[in-house]
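What you see is the complex with one protein chain gone and the rest in place.
A, B and C are the chain letters, set down in written order, and residue numbers restart from 1 in every chain.
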Amino acid sequence: MSAAPPDPSPRRERLWRIIFLSDTPVGRAFDVVLLWLIGLSVLTIILESVDEIRLPNVRFFNVLEWIFTVLFTVEYLARLWSVRRPLRYALSFFGVVDLISVLPAYLELFIPGTHYLMALRVLRLMRMFRVLKMAEYLGEASILLAALRASRRKITLFLTTVIGIVLVEGTVVYVLEHEANPDFANIPQAIYWAIVTITTVGYGDVAPITVPGKMMASIIMLTGFAIIAVPTGIVTSELGRAMGRPLAHRRRCNECGWEDHDTRALHCQHCGVKLDA
Amino acid sequence: MSAAPPDPSPRRERLWRIIFLSDTPVGRAFDVVLLWLIGLSVLTIILESVDEIRLPNVRFFNVLEWIFTVLFTVEYLARLWSVRRPLRYALSFFGVVDLISVLPAYLELFIPGTHYLMALRVLRLMRMFRVLKMAEYLGEASILLAALRASRRKITLFLTTVIGIVLVEGTVVYVLEHEANPDFANIPQAIYWAIVTITTVGYGDVAPITVPGKMMASIIMLTGFAIIAVPTGIVTSELGRAMGRPLAHRRRCNECGWEDHDTRALHCQHCGVKLDA
Amino acid sequence: MSAAPPDPSPRRERLWRIIFLSDTPVGRAFDVVLLWLIGLSVLTIILESVDEIRLPNVRFFNVLEWIFTVLFTVEYLARLWSVRRPLRYALSFFGVVDLISVLPAYLELFIPGTHYLMALRVLRLMRMFRVLKMAEYLGEASILLAALRASRRKITLFLTTVIGIVLVEGTVVYVLEHEANPDFANIPQAIYWAIVTITTVGYGDVAPITVPGKMMASIIMLTGFAIIAVPTGIVTSELGRAMGRPLAHRRRCNECGWEDHDTRALHCQHCGVKLDA
Partner (left out) sequence: MSAAPPDPSPRRERLWRIIFLSDTPVGRAFDVVLLWLIGLSVLTIILESVDEIRLPNVRFFNVLEWIFTVLFTVEYLARLWSVRRPLRYALSFFGVVDLISVLPAYLELFIPGTHYLMALRVLRLMRMFRVLKMAEYLGEASILLAALRASRRKITLFLTTVIGIVLVEGTVVYVLEHEANPDFANIPQAIYWAIVTITTVGYGDVAPITVPGKMMASIIMLTGFAIIAVPTGIVTSELGRAMGRPLAHRRRCNECGWEDHDTRALHCQHCGVKLDA
């Protein structure tokens, strides 16, 4: 939450406390209602995209959508007004998400079709984690995030490599296929195919038809086999560490310096002296 | 088994012992016969669904099916009658499964087509594990389950995230594709595509055709690469732990009976006395 | 090698030594030539299956195939004759494989098309590992096999569960789809689809078209996500153990009973006394 502590003005403070925190009954109620509204508005947008559902109720959906938009706009302005450093909030992750969740409705007036982007409102549901105070979930999340953050560099490196690989593979298969196979009309298309293949998604909307093309594809798939193992290996190892850490090394014996005690240890595993909690 | 101990009435007690336990020759025979009947009835239903097989033998299959249904109904009633707390059994997992495995046959009389749900009888085969007393298998199972249970929260968290991701991705690709590509006629369809893609199933029944659509899809696939690594990482780590634990439990303190010492412990973690190697 | 030690008769002994062992120059030469013959015969069969290649050279391929068949038949008989316990060899893994690699050629005379099964000759190449004396590879292999053997039960259990799952899922989707979608004409077909889906192969030759069908499919895919993680987790954990074992626990200190020394340790990590090699 990048919201700054409230300034003296009592009314703004009260509003801020209600909107940004959920430690008061009212604040909590506000958040719960908000989450429901977000969920409903997302559902509306999804249903609205289905012609069979929208066409019979165009009016209904228009009204509904504008109700949500107005409510969220008011909320957004309220947030801007009540928080002490509006700019800082506006530029914070949630600030941007809150804006994105109302903007498309107005954009729609100029660029039709964009209003579906309002479905990005779903991102606002991330507030849920804070509201529902799912401590343990956050605990788990932190482990997962720790693991992902720790693997960040490795994964960047890995993705860079993969991009290089698909670029080369795509080009080679393009050279082998493009005369016989309209699916490989150009290199970007071939790269798209290489990505679809190496990730083992394999739509089959683009597939090699010549013998050399299929041979190359086979090699790509078999090597991709080893490649797909890498990110898993990375995340698993980091995860193993992230999960291992709290357990190991937590307590250190002042007598003998022995380090590996699990959380419930009372005495040093090695020299037997009492551990200080 | 949520079945309560039998009440004094000897006949019900004997029946209960036969039906619910398999510690007596008769009880064991009962269970084995039951398992075979279940297997056969499931096979019948599967074969019956193949027109080439059913049409020539409609009568035969009808008779067979009703025989199974009657037998299982009798068995169900017998269970209800013999167990001391019928309601508790009826609401237990196996109680519900037992009901489901006969109900569709009767429902069929009102709603055609539903009787295939009787194939859910296969769930009853889970009793097998108890009957065959596959201790070691149960041992393994308990490790797997322990690992899965331990990862429960992480996986919930992960699935929630994935659902959020496919929602956002689906919407974005919908906005990019829906005008050019009838496959992306509406957001639910686009979400279905996103799920098919991120799980690397990739049927190809729905696939992007526009350039921006394919670019977005490529990004989704490459990121999905890292995402698919997470559940594997979770289960593996938990499994590593679950399998590691028995190792840790190996040493037991004769003083205080504390059991969780790693292989290198020299003193009891709890009371500090020297452990005998 | 299930071959028994040779009996006194010198000629049979010499032949046995040549055919079954590769510790003599002749024996080694025999094995190398054999491997090349096997490789070539497999290649021949594969090429022969391509009409463009066979049709112009039917005679050539017929002759070639019979040459290989005769050679391998002679070899098989030689093995039977030279080994002391022919039956034991005939029933051994390699004995069966050797038979299978010649039988189809004769079967062909009665059942056309079966002779392609001669490609199973490729299995004979497994002898390669013995011939090439790839000690280190066998080392690695033993680790892999140890890991797989250790996971055997878990994987059996896992596959049983998966089969149960696809049975249930297939049936449910069949009930949802079979009226609207000819791809789901019967349950076996639906089970085939469920397997294609849960393994993330996703050909797309069978795919749901109704809304409930797609919803169900989405759930199946997302859960399959967690499921596919299990075997990986199993193998990884076991592999980690199999690889860890030689390292850990190998040396034990007789003074203090400390167990975890790596292979090059000269002194006990804990009490510092000299370890006996």
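Points to keep in mind about this one:
Heads up, the rule we're going with is that a contact is a pair of C-beta atoms (placed from the backbone, for glycine too) under 8 Å apart; a residue touches a chain by one contact, two chains touch by 3 or more.
Every value quoted in this text rests on a predicted model; they were computed, and no experiment measured them.
Note that of A:21, A:78, A:126 or A:167, the residue touching the chain absent from this view is A:167. Of the options C:92, C:114, C:210 or C:223, the residue whose C-beta touches the omitted chain is C:114. In the full complex, chain C makes contact with the omitted chain through residues 42, 45-46, 49-51, 113-114, 116-117, 119-120, 122-123, 125-126, 136-137, 140-141, 143-144, 147-148, 155, 159, 162-163, 188-189, 191-192, 195-196, 199-205, 228, 231-232, 234-236, 238-240, 243, 260-262, 264-274. Within the entire complex, the positions of chain B that touch the omitted partner chain are 200, 202-204, 232, 236, 264. Summarising the interface, chain A meets the missing chain with residues 153-154, 156-158, 164, 167-168, 171-172, 174-175, 178-179, 185-188, 191, 197, 200-204, 207, 211, 214, 217-218, 221-222, 224-226, 228-230, 232-234, 236-238, 240-241, 249, 256-260, 270.
In this section, only the chains that are shown with their structure count from here on.
Put simply, chain A has to spin 180° for its C-alpha atoms to lie on chain C, with the angle rounded to a multiple of 5. We define each chain's centre as the mean of its Cα atoms; on that basis chain B and chain C are separated by 29 Å. Residue numbers of chain B whose C-beta contacts span two or more other chains: 188, 191, 200-204, 228, 232, 234, 236, 238, 240, 264, 266.
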